[in-house]
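Okay, here's the structure, questions in a sec.
Some chains omitted; the rest stay in position.
Per-chain residue numbering starts at 1, and chain names A and B are given in the order in which the chains are listed.
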Amino acid sequence: MSHEKYSSVIEALHECMEACNHCYTSCLQEENVKEMAECIRLDRECADICAFLEQSLTRDTPYVKELAQLCVKACRDCGDECAKHNHDHCQKCAEACQRCADECEKLVL
Amino acid sequence: MSHEKYSSVIEALHECMEACNHCYTSCLQEENVKEMAECIRLDRECADICAFLEQSLTRDTPYVKELAQLCVKACRDCGDECAKHNHDHCQKCAEACQRCADECEKLVL
C-alpha cells in the first residue's frame, strides 16, 4: 500500500499543509498584513504543492521524485520567508516547512 | 485554529482519501477490472472531494456546510459501491467512506 510505504512523508506533508494554511489565514488578519504579503503568497503555493503531493502519493503516482523535488523547493522558500516573522503562526509554519522539506528530500535520493 | 477545531473530521477525510486512492489503484490491477469501473470512478470523485474539503477546512473556508453536504453524498455513494465488492481494499474503503460521511454530517447540522 503506497500510503503505508510513504506514511512518514505523508504525515509531514499534511502537517505542513495545515501550518501553511493556518499561517495564511492568520497573516491576512494581522495588523502588518502589508509586510506579510510574500508570506501569504508562499503559504498558498506551499500548501497547494504539499496537498498535491500528499494525494499523489496515496495513489502511487509515477512522479514521486519530480513532485518531491518541487515540494522541497516550495517548503524551503516558504520556511525561509516565515522564519523572518515573529508571529507565532509564522514560526510554527517555518518549522513545519523545514521538517517537510527534510522528509521530501528522502524521496528525491 | 481551524485545523484544531476540525481535527476529527480532518482525520476522517484524510483516511477516506487514502482508502479511496488505495482502492482506486488496486481496482485498476484486479483481474475483474471491468466490474470495478464504477468503483474506480467513484473512488476518484470521493478522494478528490475529501482532499478538497480537507484543505478548505485548514484555511477556514466560509463554505463548510456546502462542502460537507457534497462530501457526505460522495462518501455515501462511494461507500455503497465499494461495499458490493469482496476485495479487501473495497471493504476497507467502504468503512472509511461511511465513517467520513458520519463525521461530515456533523458539519452540516
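Note that in this section contacts are C-beta pairs under 8 Å (C-beta built on N, C-alpha and C of every residue); 3 or more make two chains touch, one makes a residue touch a chain.
Everything numeric here is computed off the predicted structure, so don't read it as measured data.
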Assembly size in copies, with 2 chains present: 4
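Keep in mind that, in the parts below, only the chains that are shown with their structure count from here on.
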Separation of chain A from chain B, taking each centre as the mean of its C-alpha atoms, in whole Å: 23
Chain B residues touching chain A - in the complex, by the definition given at the top: 1-3, 10, 14, 17-18, 21-22, 24-25, 47-48, 51, 54-55, 58-60
